[in-house]
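Supplied in structure tokens, the structure appears directly below.
All protein chains but one are shown in place.
Showing subunit A:
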Amino acid sequence: MKLIKKISLVVASIAAIGAFSNASADKLDDVIKRGTLNCGVVLDFPPMGYTDKDNKPAGFDVDYCNDLAAVLGVKSEVINLTWGDRIPSLISAKTDVVVGSTSDTLARAKSVGFTYPYFVFKFQVLSKKGVRMASFDDLKDVKVGAALGTTYETEYFKYADSKGWGRDNYTSFKSENDAFLGLYQGKIDALISTNTNIATKLTSGQFDGFVAGPYVPNYDDVVGLIAKRDELAWIKYLNLFLVHQIRDGRLNELHMKHFGTAVSPDMVQSLRDNK
């Protein structure tokens, strides 16, 4: 009897230790132990994410991944995602964090954990030269498109619905690149994307027959990093990382590198205020 008691006590304590150590290991420990950070980036969204001439991942978001891996002391593994892959990649643990210009809507925050904001975009119209585009309301009379499932698509729908435009003039595209291809081919007269992406496309010289137009009225696209919602310690670490990127001047450096200008004081203030 004594022996059985002893054995069961040993078994129980081993099980307890196992359970305890399982519970305490979180994502932050996992990443450090593993020695690699699996960082998801959308690589068809220049200059935030793209592939350079050697077919290597590059861009603002990729640099953020590399900076994060560097402070963690691990190898950075950039994983290419489409907009739609962002959440499945987190849930299936293929990525630890997604640096993917994810708009921090409250609907999405019910499903996924957001960090503090790390960038602020404006949504803008790019249209063919000669198409009248003095204000956002001019979209009413032209064929317009955007990438499927993006926040600018949602914002356009909201605006169009409030004005009673209907959706017959609207075409959605599978990806950001397809939307630009559609505009280029003349399937649509105007598209909506972020000011940053449009500026990059215009400087590339491929879109000489097109002009950047009005912004989506009264809307700032505030984006954060995303991770699994229950990884609180991990999200806290990511928050501190973002604070340091601003404080240490790294945000400004990368803004200079990818956009050619210093980061605007407004944006820094927005990020500092977390709004």
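Methods note: a residue touches a chain if its C-beta (ideal position, glycine included) is under 8 Å from a C-beta of that chain, and two chains touch if they have at least 3 such contacts; residues count from 1.
One rule holds in what follows: contacts and distances are computed from a predicted model.
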Protein name (UniProt record) of the chain left out of view, among "ABC transporter permease", "Heme exporter protein C", "FMN reductase" or "Ligase-associated DNA damage response DEXH box helicase": "ABC transporter permease"
Option touching the unshown chain, where A:Ala70, A:Leu181 or A:Ala233 are the choices: A:Leu181
Option touching the unshown chain, where A:Ile32, A:Ile91 or A:Met256 are the choices: A:Ile91
Options A:Thr36, A:Asn80 or A:Ser111, residue touching the unrepresented chain: A:Ser111
Absent-chain contact - pick from A:Thr51, A:Ser172 or A:Asn195: A:Ser172
Residues in subunit A touching the chain absent from view: 83-84, 87-88, 91-93, 105, 107-108, 110-112, 145, 148-150, 153-154, 171-174, 178, 181-182, 185-187, 230
